[in-house]
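Rest of the complex left out; these chains stay put.
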Amino acid sequence: MDILTLVGLLAGVVIVLLAMLANASISTFLNLPGLAIVLGGTFAVTLIKFRLPTVASAFRLAAKTVFTDRLPRPSSLILEVGELGRMVRKEGILGLEEHEASDEFLKKAITLCVDGHPPELVEEALLQESQQIAERYDVAERVFRGIGESAPAIGMLGTLIGLVQMLNTLDDPSSIGPAMAIALLTTLYGAFLAQLIALPLAEKLQLKAEDDARNQMLIITSIKSIMRGENPRVMTEFLSSYLPPEHRNGLAPEKEA
Amino acid sequence: MDILTLVGLLAGVVIVLLAMLANASISTFLNLPGLAIVLGGTFAVTLIKFRLPTVASAFRLAAKTVFTDRLPRPSSLILEVGELGRMVRKEGILGLEEHEASDEFLKKAITLCVDGHPPELVEEALLQESQQIAERYDVAERVFRGIGESAPAIGMLGTLIGLVQMLNTLDDPSSIGPAMAIALLTTLYGAFLAQLIALPLAEKLQLKAEDDARNQMLIITSIKSIMRGENPRVMTEFLSSYLPPEHRNGLAPEKEA
Amino acid sequence: MDILTLVGLLAGVVIVLLAMLANASISTFLNLPGLAIVLGGTFAVTLIKFRLPTVASAFRLAAKTVFTDRLPRPSSLILEVGELGRMVRKEGILGLEEHEASDEFLKKAITLCVDGHPPELVEEALLQESQQIAERYDVAERVFRGIGESAPAIGMLGTLIGLVQMLNTLDDPSSIGPAMAIALLTTLYGAFLAQLIALPLAEKLQLKAEDDARNQMLIITSIKSIMRGENPRVMTEFLSSYLPPEHRNGLAPEKEA
């Protein structure tokens, strides 16, 4: 998932840059004061709307989503927890200690199990952890939607300022074109920031929150099953019934076994 | 349904093409860089928002809806399951094996019955299948709505870029018109993509999801009735009470019989 | 209701026509290719979104609403069912047979009673009929809202096409004005279709669905009361308590009686 988010971000930027450079130099499209208005204004508005730690946490979460974070697929998670179930059957709960979990949340679940907490407490702690992760995604999505709403508005404000300045100095007709071009740049920056970065990221954070929540429910269900000492095969079969058929391939043999 | 979706798509394209060619050659409206910005930019944004397999699955589902897929009408489905009910009465469940079902979902339901699974398991499997189909429609609709929102915005971005380039080269007055025309083309492409293709397809996918879900409930209800060995005539009468009166024509005689 | 809907439609058209003809001939505003783009494009999009029978049924329902259909007022309905109650008391259920009902739904209810069906079955049949009528209104409203959303967008597309054509032929300055006027006409057609016809009709269909549902509940309630042989005076009093006070005039004497 992460790779394509990054690819999408870069592709959008490259396409727009190529379009710009096709008939003009980059300096035509670079207006530092205009950029300062849009970025600074949007940041100022974001500071009023949210708190600084909230904004920082939203950017960290988005960066993680774009650059490093990879959610395990539900089917590989099911295989992994099936494996864990077999380990517990052979070596007891403590056998989990050496397992290298592919997922942060699963790692936390294993630690809680190995620490010997009672099942209800493990479940409650995982549910609360899951809810706090969901809230963090939600507030990050709100921050990026907020940016996606403010940036075009601030860009339009910049264009209005530029137009007013231009209209007051109509003496030199040859300057009208470039002055208007510069005035339009802030609208361009705002639309770029909103449409190619902030709004798509907000949408992706929402989708990723849904996927993550699904994985977490799957982990909580399986950990409860493992702590109750249920048959790993039955557990795998039960979990895989929640997958769409095309994702059950790797899991099929165990069902027949 | 499929035929008219395709007719609608083609009619929209043809009408717009005729309008374009009425007073100009096609080359006036063909600007490959502009097309690349709109298509490439929209695709980049879609990659950020969704995952590649999700996008691919949305396009497959839309293509199926437009080109090949035809939902059976509820009234013909009722006739068909009534027929199945009579076959089971005569030849037992295994008599269904030779039936050529008109619908994928009905085919799956028959296979589950013939395989000898208990009724509750058949129902649960069909309900889960139905829910996964609904989720696939839902995500496909979100993809096309996403395209319908991004394409005009990217088109406007392209027009802004074109305007800025034009305004910086106002020396030759005779070039203003064509340059502005080219700048407007990306807005035109974006509006075309959104209004004549992406948004109507999203709407159609939503309506088809509703129709499909209704058919699936009808099939699940009738399969349960057949497995319980109920009278096919009673079942047909019960099912047809959910149809609007004008669709009950073919079913009337059985009610009186 | 119908009369004023028709008056409103005609008044809107006449006002716009007068405004057009005040300073120009009708030929200024008549552009057949432009009209073809807007009507054809909107129809193509509507075909993609909905199915042909759905669209046809929406237009039939709207035409009925505008031209012929008149909902009886709740107060006159209450008087009518009170009359029916007295007839049943005097002559039995079969006394209803000669009654000329002022409303389709009431006619169906009387037929069901006279046919001798048991009360529960009559009620269930009427409730199902009522729900199907509600669904038909709902889908018709969706069709007209869809037209109201697509028409302005298609109109804008036509204007963009016209602008691009005009900008490529700026040689003759005297042709700019009329060419631009023609380009604007599709936007005008789209806005006219959406704002003066499609969207108001969608709103009216929604309101009429609410009024119709209220009448139908009133009829179902009163038919149940009549079949239970309740006192018509008590029934009238009970029903009229759901009317706003200013509509109870004709019903008052019976309350005191």
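The letters A, B and C name the chains in turn, as written, and every chain counts its residues from 1.
Please note the rule applied: contacts are C-beta pairs under 8 Å (C-beta built on N, C-alpha and C of every residue); 3 or more make two chains touch, one makes a residue touch a chain.
In this text the structure is predicted, and so the values were computed from the model without any measurement.
*Asks:* To what total copy number does the complex in this file extend, with 3 chains depicted?
*Replies:* 5
One rule holds for everything that comes next: only the chains that are shown with their structure count from here on.
*Asks:* Considering only which chains touch which, label the overall pattern as line, ring, star, complete or other.
*Replies:* Per interface graph, the chains form a line.
*Asks:* As a quick test, compute the distance in whole Å between the mean CA positions of chain B and chain C.
*Replies:* 28
*Asks:* Considering chain A alone, which of its residues make contact with at least two other chains?
*Replies:* none
*Asks:* Mind listing the chain C positions that touch chain B in their complex?
*Replies:* Residues in contact with chain B: 33, 36-37, 40-41, 43-52, 128-129, 132, 135-136, 146, 150, 153-154, 156-158, 160-161, 163-170.
*Asks:* Enumerate the contact residues on chain B facing chain C in the complex.
*Replies:* Those in contact with chain C are residues 1, 4-5, 7-9, 11-12, 15-16, 18-20, 22-24, 28-29, 174, 176-178, 180-181, 184-185, 187-188, 191-192, 194-196, 200-201, 203-204, 207, 241-242, 244-245.
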